[in-house]
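Omission of a single protein chain aside, the complex is shown with its protein chains in their original locations.
Here the chain labels run A, B and C in written order, and each chain numbers its own residues starting at 1.
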Amino acid sequence: WDEPIIFELSAPGRRGLAVPEPGAPLVELPETVRRAEPPKLPEMSQLHVLRHYLRLSQENLGVDLNIDVGQGTCTMKYSPKVNDRFAAAIAELHPLQHEETVQGVLEIYWRLERMLAEISGMSRVSLQPGSGSAAIYANIAMIRAYHAANGEGHRDQVITTMFSHPSNAACAKTAGYEVITLMPDADGYPDIEALRAAVGPRTAALMITNPEDTGIFNPRIREFVELVHSVGGLACYDQANANGILGITRARDAGFDLCHFNLHKTFSTPHACGGPAAGACGVSAELEPFLPGPVVTFDGAAYGMETPPHSIGKVRPFLGVTPNIVRAYAWIMAMGAEGLRQVAETAVLNNNYLMHKILQIPGASAPWDKRRVEQVRYSWQELSEETGVHSEEIGVRAADFGVHYWTSHHPYLVPEPFTLEPTESYSKEDLDEYAAILAHVASEARTDPEFVKGAPYNQSVHKIDTTSLDDPKAWAPTWRAYVRKHLS
Amino acid sequence: WDEPIIFELSAPGRRGLAVPEPGAPLVELPETVRRAEPPKLPEMSQLHVLRHYLRLSQENLGVDLNIDVGQGTCTMKYSPKVNDRFAAAIAELHPLQHEETVQGVLEIYWRLERMLAEISGMSRVSLQPGSGSAAIYANIAMIRAYHAANGEGHRDQVITTMFSHPSNAACAKTAGYEVITLMPDADGYPDIEALRAAVGPRTAALMITNPEDTGIFNPRIREFVELVHSVGGLACYDQANANGILGITRARDAGFDLCHFNLHKTFSTPHACGGPAAGACGVSAELEPFLPGPVVTFDGAAYGMETPPHSIGKVRPFLGVTPNIVRAYAWIMAMGAEGLRQVAETAVLNNNYLMHKILQIPGASAPWDKRRVEQVRYSWQELSEETGVHSEEIGVRAADFGVHYWTSHHPYLVPEPFTLEPTESYSKEDLDEYAAILAHVASEARTDPEFVKGAPYNQSVHKIDTTSLDDPKAWAPTWRAYVRKHLS
Amino acid sequence: MTHPYIPNAEPGVRAEMLAAIGASSVEEFYADIPADLRLARPLDLPEPFTAEHDLVRHMKGLFDRVTDTEEALSFLGLGCYPHYVPAVCDEVNSRSEFLTAYAGEPYEDHGRFQALFEYVSMMGELLEMDVVNVPTYDGFQAAGTALRMACRYTSRSKVLVSGAVSADKLSKLRDFLSPDVEIALAPVGEGGEISVAEFDDSFAAIYLETPNVYGVVEMRGRELADLAHAHGALLVVGADPISLGVLAPPSSYGADIACGDIQSLGMHQSYGGGHAGYIATQDHEPLVAEFPSRLFGIAPTKVPGEYGFGDVFYDRTSFALREEGKEWVGTAAALWGITAGVYLALMGPQGMRDLGETILARTRYAMDALAGSVTVLHRDAIHFREFAIEVPSSAALLDGLRARGIYGGVPLDDRTVLVCVTERHSITDIDRLAAAVQEVL
Partner (left out) sequence: MTHPYIPNAEPGVRAEMLAAIGASSVEEFYADIPADLRLARPLDLPEPFTAEHDLVRHMKGLFDRVTDTEEALSFLGLGCYPHYVPAVCDEVNSRSEFLTAYAGEPYEDHGRFQALFEYVSMMGELLEMDVVNVPTYDGFQAAGTALRMACRYTSRSKVLVSGAVSADKLSKLRDFLSPDVEIALAPVGEGGEISVAEFDDSFAAIYLETPNVYGVVEMRGRELADLAHAHGALLVVGADPISLGVLAPPSSYGADIACGDIQSLGMHQSYGGGHAGYIATQDHEPLVAEFPSRLFGIAPTKVPGEYGFGDVFYDRTSFALREEGKEWVGTAAALWGITAGVYLALMGPQGMRDLGETILARTRYAMDALAGSVTVLHRDAIHFREFAIEVPSSAALLDGLRARGIYGGVPLDDRTVLVCVTERHSITDIDRLAAAVQEVL
C-alpha cells in the first residue's frame, strides 16, 4: 500500500460515527471556555477510516506474522489468542466498583501474585506498575522509602551494570540517586572488583539483570548481593531476562530483596506496539510495608484491598493493567510448573541452537565466548570491518526477507551489535530460516556492500533520510508542524 | 509472503491444541469401525497455524481493504464492524432451545421480516434460505407446490432472461422445469415479443431480475408480469440488484408474486469469501401457505414458531443463517427509511459518475447506451480488437494496483465484458482512483499488450497455467491428489 | 448529517458529481422507472438508531431476552453441536481480509484460494478421499446433492434412505429430490442401526449416517457397500468429520460418496448459523463430473515451483453453463470451510484422536449415569456424542430441567429425548444432569 497521511484523506462534511443526540437542553458555554475553531481533525466515512488503519496494520509485522527472534531482550513469544478473550471479558469493569462486585478479578490478582511469589521466591508482589520500567521505578521508590524509614536517607548511590537495561540507571537517577555503572570485566561478567570498590555507606542499592542482556549468567551473583548487603544496601533484581531460568533459579534464593518481572515478556502478554504492558514488583517480607497501594487481600472467604502501612503510594491509576494481569494469569494456568520449566529449557535450547548456526556465518561473533542462557548479543564487527556495512544496515536488509532484528541499547559496548532471543515459541525450522536469511545478507554484504547499505527494497518505504529529525528548524513531530515548516 | 502449503509446515509430534482428558473409562471400538491409520493432517504448534493463516489473509483483498467496485452484481458494500459484534452475541445459542429462552432473537426475525415485507411490498417473508440462490430455489419450490396444489402440476416451463443471474435458470432446471431464456432486444431490454411467444399453458413462472445485470431497468416490467399472469403463471422477482431502488419502487407494486433479496448484498452482511450468506423470500398472501417452515409468529405478547399449512418444508437446517439475520436487521435499523433511500440514490449517483469516467477511457463502452441504475456491464471490445488484450487480462493487471474486477457470467453476451457496481460505500475519490487505474491499464494495453497479457507482476503468485485444471489425469483438487499425481 | 456509511451523501460532493455528469438531480437516473411503479411515500420503517451507541443499546435490549448455552447447561444437539471452538478459529475468520472478500481472481485473492484448497485437502486426508468440494450450504444440502449426484451417475431415480435420519433433513430431502427422485425409507433395527430388507437394481443409492440420528455408530457399512455395488448402486454415507479421528472413514468400507456438515469443526452454534456442507468422492472422473460445487485445484504458474490455484473442471457448473450445469452454484459457506481448515490444522491427527476418545468416553459415561432413572435406547450400541432416552413425558422432563437451568435435550417425540454430550461437558456437568433428571422424574 502507498497509504497517504490520514489528513490527506479528509473531505468536508464526512463523518465516521454519529453520537447520541443530547435529549436535554443544550448548555451555553461562555466564550472564555468555548472552543473558537473546530479542531482540524480528518473528516472521513467509517469504511475509509477502517481501510486506512487496516492497510497500516498490513504494513506492520508482529510476533504473529514473522519469526520475531530479532527483538533480543524483549522475549517475543506467542501471546495465545484465547487470552485476548479473557482480557476482553473485563472490558466493562470499572476499577472503582465495590469489592463485592469484582471478586473474580480480585481473585485473579491474588492468585497471580502468589504464583509470581513462588516463581521468584519473594514474599509479596505488587501488580500495579504499568510496565517493566515503571516496576523498576517502583522498586527504587521502595528502596528510597525503606532507607528513609530506617533513618538512612543519606544513601544516595545506586549501582548497576552496563548490560542491565538502561531504565535501571535512568529510574534511579530520576528518583534522585547518583548512578554508578559497572563495566564488564574481560570475561564479560560484571566486574566484581569494581563492585567492591563502589560499595560503601552511600550505597542504597544494586540494580542488576541476570543473565544480562548479553545472555551471560553471572555465576557470582550471590557474592554481588552479599557485598551490597554487607554495606547495608539492598539488592534489586531486574528479571526482564527471566525466560530462561523459570523454575531453575529464583531471585530470593540468591538473596535479592526486590525484583521485578515484565509480564509482557516472560509471561506472554502482547507487546502491543510498545504497551500497554505490565510489570510486577516482588519484595521480601521486610519491604512489604512499602509496596504501592492498594494490594489485594484474602481473608479465606472474600477478596479485598488494602494499602500497606508505609506504602510509597500510587505509581499508577487503580490496581494495575488488568487486561494483562488476566492474560498473564491465564498463560501460567495453561503451563503449570512443568510447562514453565519446559518454557525455560526450550528457550535456552533454541538460543543455543541458533547461536550454533549464527556463529557459522563468517563475520559474526558472540564476544567473550561464554555460555549463554536465553539470548545472545552478537557482533558483526569482523564483517563490518571487512565490508563497511553496519549492523543496523544488515538488519534493515533482513527486513526485505520478512524478518528483522534489533541492535541493542546505546552505547554499543559490543561493537556492531545485534541481539537475538528466540524464546520457546519458535520451531527449529524457524531458526534455520532466520539464520539462513542472516547468512544470505552477510554474503550480500561481502559481494555488494553498497546494495545492502541502500536497503530496504521490499518495504512500504525506501531508505529514510533522518537528518531533519534532529534539526529543530526542520523536525516535524506532528502533521501541523510539517505543514507549517514544509508545506507553506 | 511465499507461504508453503500447510502440509509442508508439518513436523511429527507437534500440536496446536490440547483437548480435555476423558475423565471416564475409554470406550473400546471394534475393528470394523475403528480408524486404522491416523489421518495425515498437519502437525503444527498453535503460533504456526495462526501465522500461516494470518499470512494467507494478507494475501487476500476484501471490501475493507480495497476499492471493491469491480465485483459487479454483488453489491460490495461496507459491512459495519459493529454488526459483527451483534452476530457474535448469539454464538452460543442453540437453534433448538425452547422458544421462551430466545425471545430476543425471534423478535429480530419477526421485525426483519416485517421490514423486508415493507421494502418489497410483499405480505410475508421467510428468512430461512442460506443464500440468494437458495432463496431462488425456495421460490421455485413454492411455485411448484402452488401449482400442484391448484391442480396445475402440468406447468413445466420457467421463463427467465439472459441478464438474470444464472441461478434462476439453474434452480428452475434443478426443480424439474424446462427453462426458456429470453435474449435482450436491440435496445438491451428483455425482449417482450419473445416473452409473448413463450408464455402459454405450460408456463409455471417468470423469474427475472430488474434492473438486470447490465444495470438497465426494464420499464415495461409490469407488462411482463401481466403477460405471465394472463396465462396463469407466477412472476418471481430476483432482487439481487435492489440496491439502487430501495424506497423507490417495490416488487409487489409491479405485480410480482414472489421475490427474494440477498442479505449479503443489499443489506450489507459480509460476503465472507463466498458465504455464509443469507437469502430472504418474500411472497404475496396467496403464496404464504407454501413458505418454508418454520416461520416466526407473534401473538402480541410472545414470539413463537409455526410451519405454514402447505409448507414446502425445510430448505435448510433450523430457522436461518442467524448471524446474518442479526447483521441485516442492525443495518436497516442504523439506516431507517430515509437512510435506505439515501443508499439507493447514492449508489445510483456513484454508478453514473463512474460510468461517466469509464466512458472517457478510449476503448471502453457500455453497450446499448441506455440509462443505468446501480451498475453497468461495460465492454472492452474496441480495445480488445485493437490490442488483442482480453478483458480478463486487463482485470488481472488492474490487481497489480490493488483493485480488481470481474468480467461477468458466461456466456459473454456483452463482448469482453467487465461489470462495475460502486454502491453507496465508496467516495468520489475512490471512484476517481479506480477509473484512473483502468485508464492506465488500458493505455498500457495499447503501448505494450504483451506486458499486460503477462500480468500479474505484483501479486503473491505469477500468471497461472490453468491447463491441468481441466485434465482429469493432471487435476489436483486436494493435496493428496497432487502428491499422488505429481510428486510420487 | 452525512451518514457514516455513505460518504457521497454529503451535499457538496453530491453536487460536484452531478455537475461532472451533467445531471441536475439523481431523479434523472430513475427516469426509466414508470411513475406508477414509483413509491410515493417514504417506507414505513422504525425510526433508525443512527448513533452507533444507540444501536448497541437497542440490540443489547434484544439480546438481554435470550439465555444461551453458556448461561444454561445445554445438552442440545440434533444437527447443531456445542463443540469447543478454538480462539484461533475465530481470530482467522474474523479477519477483515477473509470476512469481507468475495470472489476475486486467484491473484489478488490467492489467500482465499489457498486456504480453501488446504481445507479440502485436510478433509481429503480425514476422509481418505481425493475430491472434496468447496463447501455447500449445509449438511442437508450436501446429502441432497450427494443423492442427486448418485442418481445422475447411475441414471436412476430412486434412493434408499436410512430411517435413522432427522425429520428436518428428511423434509429437505423430500423437497430437494422432487419431483423426479423417489425416496424409500429403510427402517431402524432393534439395535438402532439401519436395517435393509429389500434392495434391487432400481436404486441409485443407499444413504445412511454414522453416527446416526440416535448417536449410534453404524456397524455394517462394508456389508451395505457390497450390497449397493452388487446392484450397480452407490453407497452414500453421511458422517460428521469430528468423529473421524477415531471412527473409520466411510471410504475405508467402500462408500462412494461421503457427505455431511462441518459445523462441528470450529463453528459456533450461532442459532443455526454455523453450517456448511461437504461432499467427497474418489478421483473418478464421471463422478467428479456430477459435482455442482466449485472444486479448487493446485496449478503451476509461470515461475517454476510456485503454486497457483484455480477451478477444477469449471464447465460442470451453472456459472459456466446456466441451466445446463449440474444443479446450481453460488455463494454458500466458504468462510466456514476456511475455519474448518484452521480447526483441523490445530487439532492434527493426535488432537482428533484425543477428542474422539473423550467424546466416546463421556457419551458412555452419560448413558450409564442416566440409565439409573430412565431407559436409554440402544444401550448396547456404540454411541458417539448422542443417545436417546425414553421418558414418561418429554415436555415435562425438559420443562423441569429448564427450570433448573438445564437444556436437557431435544424432544424427538412425546416420549423420546435426544441427549448430546461433547468434550465441553465435564463429568460434573453430566452428574448434574443425572441428578436433575432424577429430581424431575
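Keep in mind that, in the parts below, a contact is a pair of C-beta atoms (placed from the backbone, for glycine too) under 8 Å apart; a residue touches a chain by one contact, two chains touch by 3 or more.
Because the structure is predicted, anything quoted here is derived from the model rather than measured.
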item: Neighbouring shown chains of the undisplayed chain, as defined at the top; value: A, B, C
item: Residue among A:Ile192, A:Met335 or A:Ala439 that touches the chain left out of view; value: A:Met335
item: Of A:Thr214, A:Ser284 or A:Thr346, the residue in touch with the unshown chain; value: A:Thr346
item: Residues of subunit C (touch criterion as defined above) contacting the omitted chain; value: 1, 4, 52-53, 56-57, 60, 70, 84, 86-87, 91, 96, 346, 350, 423-424, 426
item: Hidden partner chain, residues of subunit B it touches; value: 11-21, 44-48, 50, 54, 80-82, 84-85
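We adopt the following convention: only the chains that are shown with their structure count from here on.
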item: Whole-Å separation of chain centres (CA-atom averages), subunit B against subunit C; value: 19
item: Whole-Å gap between the CA centroids of subunit A and subunit B; value: 47
item: In subunit A, residues with contacts to at least two other chains; value: 11, 14, 45-48, 50, 54, 80-81
item: Overlap residues in subunit C, where contacts from two or more other chains coincide; value: 3, 5-7, 13, 50, 52, 86, 88, 91, 96
